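As you look at this complex, bear in mind that one protein chain is not there, while each of the others sits in place.
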Amino acid sequence: MKKIINKTEDIVPEMISGLVKANSDLVKQIEGTTAVVRNDSKFAEEKQVGVVSGGGSGHEPLHAGYVGDGMLSAAVAGEVFTSPTPDQIYEAIKAVDQGLGVLLIVKNYSGDVMNFDMAKEMAEADDIKIKSIVVNDDISVENSEFTQGKRGVAGTVLVEKIIGAAARSGMNLDDLANLGQKVIDSTKTVGIALHAATVPAVGHPGFELGDDEIEYGIGIHNERGYSVEKIQPSKELAHELIKKIMSEFSDRTGHFAVLINGMGATPLMEQYIFANDVLNELAADKISVGFSKVGNQVTSLDMQGISLTIMKADDDWIKMLKEPVTTIGW
Amino acid sequence: MKKIINKTEDIVPEMISGLVKANSDLVKQIEGTTAVVRNDSKFAEEKQVGVVSGGGSGHEPLHAGYVGDGMLSAAVAGEVFTSPTPDQIYEAIKAVDQGLGVLLIVKNYSGDVMNFDMAKEMAEADDIKIKSIVVNDDISVENSEFTQGKRGVAGTVLVEKIIGAAARSGMNLDDLANLGQKVIDSTKTVGIALHAATVPAVGHPGFELGDDEIEYGIGIHNERGYSVEKIQPSKELAHELIKKIMSEFSDRTGHFAVLINGMGATPLMEQYIFANDVLNELAADKISVGFSKVGNQVTSLDMQGISLTIMKADDDWIKMLKEPVTTIGW
Amino acid sequence: MELNLADTKKWIELFVEKVEANTSELNELDTAIGDGDHGSNMARGMAAVTDALAKKEPADLAELYKTVAFAMIQKVGGAPGPLYGTAFLDMSKKAKETTDLAELVQVGSDGLKRRGQSDVGMKTMIDVWQPVAESLKSNDLSKSVVENALNSTKDMVATKGRASYLEEKSKGHLDPGSQSSAYLFEALLEVLGE
Partner (left out) sequence: MELNLADTKKWIELFVEKVEANTSELNELDTAIGDGDHGSNMARGMAAVTDALAKKEPADLAELYKTVAFAMIQKVGGAPGPLYGTAFLDMSKKAKETTDLAELVQVGSDGLKRRGQSDVGMKTMIDVWQPVAESLKSNDLSKSVVENALNSTKDMVATKGRASYLEEKSKGHLDPGSQSSAYLFEALLEVLGE
């Protein structure tokens, strides 16, 4: 394992410290935590419901990179691939509550759900109005009574963008939570890996793939997917993922939003080639794409791979996705 | 070699086509070329000197990702690691000239210099006012009469940002060229690689490094650097690069701008840790950092590595670096 | 059965030792069906517990359990932070009413179920806590009770936690959280002198 780090146990605090130092006009660190909160001038001036997200580290720019005017009010970073602790989340909640309440955006992992729940209980004890929504866009895992449910992956950033825009526009907490749930229910993602990520504390890739193999349906923590296959041309990969995702939408009218997401070690060049194939096939299928974005948004350390997210989007959502924000990573 | 591509010869046109389709509100493709030009509403309305850059592909988001209001007017993409051809550059020049002339920003490689020179001759034949500046910020190569001169690397994006801001503010062609040269002369970069890039047509990494080795001074086309060493903690890497770069500046007063640049396959997590070490050491040395940026800006395909750019910057330049732009990649 | 303050502290210290001695074993178990960090997560928690106990000697059982709970909640994160944290926090509250060990462990197990929205048979640490709580009630906790409970998770299909994403493929592996809980109750048995 070759990584540009110092001590393994210092990775997260040093990363957050670097992020904050390099972007002090946008964000500041909450003392004693690895949580960051908005530091722009508008933050203090304009009242809105606070929007807080967070989760294990290793998915950068998610979540700290999305703190800013029009997106998150604060983000909490846990250890690598490990949910942050409730006290840190609680500090973030307190730092952003302006009396209008706080919405928590949680990815559906048992650790995250439990830690955010505990933080919520702590905030409730302070009489802070608080709600949470749980993102579970990864359709490669079946949603059945026998599993934790579907995982939250790249679609999270689209949820954060829409909720951030709605919160900025003055939407109240209950409506935000309802909107968030609707957005989540309309958002579907599948990812593929060419090479697994190496967790620094582990020191080797989470799984091995042959020189010509890819895995469909992987998660963002080296969770295995639903099948290992020979690598195909980008066009075929795009076709496979589109087929899988679009089968989840019975109604193909109206607009869709598309996110092509790099997993960390896949260059933009490949992401754009894949985007070209995705957008060509959707156009051929007469699916109207109202918004599209390509880049490393929700990564998995140094995983080589890509994910495709498609959202059936109201016209309003498309507008909200397109609104300018002042964040590091959007 | 595992890459998300179709046919090797289609990489660049498909990449540009994907980029343009996914960002049609910002850029459009110049027909028959792999050049992209601004497509925002302001472009037609506001007159300014055109700013055109370009070069071999494989450095995304450079250059097409920096086309937009406040940065480049157009960008021309060549084959992977190969300068674009003069006729394509010429088309880009014609597409952006509004009668006030066009400035070309060229990276110092003989291919780029020659192709842009030929394009310039073609444009001059059309009576277009045209000048060019050549970026050569990579101090790991000696600048002597025996070499092509120093290479143009990550500092290019800072040059494009400042020139873009100045052009937007209405600066004329001659002044822009002078400003560009001053900025170039004040910008110094050194990079390190943990793993070489794999050129798709070649199919294997450009060079091999041991499991615990890094190379100092590599270029953005797999050019070898000045020494191969055992990997060190991020702090030591930062120290080595800062020492090398700061020795180029006799005057350490005033402000500096800092760019920490990922080479393509190095996660943001590592870039922020490195940024933390760089900014800590500069602060300890009482160097005032007026602007800093971290991310994949000038990449080298799937190279694992990082570069550090430091610019001695006028107060005006710091302001220009901070101005908002509407581009895909800044 | 009761456990006084000194013995309970010894129990926790032995638990810390066992987890620290087996950190990579726990990571390995979690690599098979999770994300490979259960050992690291627990070790971070154990260091925090040690620190907290060194900083302030707990005055009573309730304070001791609370110290353990807070250390784990604040330093572990992931799944085990809230799980162990809630178990020990609920035990701390209960310790104000009773010092009966069987009752305390049952309250801890109930805390796990509440926090994890889970129950026995889902291939989680509850599959160790619940049988242990029951054998404490009938006063026949033994090494083999703990071992059997742990081993019972091997052939289960996980329906909670990260391992559940593997569905059928989660079979054939011990549950990492059950292994760390087995260390907890093996430590208890050592304190009880068995």
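Chains here go by letter, A, B and C, matching the order in which they are written, and residues are numbered from 1 within each.
Operating definition for what follows: a residue touches a chain if its C-beta (ideal position, glycine included) is under 8 Å from a C-beta of that chain, and two chains touch if they have at least 3 such contacts.
Computed from a prediction, not measured in an experiment: that's the story for all the values here.
Seen in the complete assembly, the chain not on display touches B. Across B:G50, B:G78 or B:G290, the single residue that touches the chain missing here is B:G78.
Of the listed residues B:K94, B:K182 or B:R224, the one in contact with the hidden chain in the full complex is B:R224.
Chain B meets the missing chain through residues 56, 78-87, 109-111, 114-115, 117-118, 141-142, 145-148, 151, 199, 201-202, 206, 219, 221-224.
We take it that only the chains that are shown with their structure count from here on.
Because contacts link the chains only in sequence, without closing, their graph is best described as a line. Overall, the chain located most centrally, as judged by its C-alpha mean against the mean of all protein C-alpha atoms, is A.
Distance from the chain A centre to the chain B centre is 28 Å, each centre being the mean of its Cα atoms.
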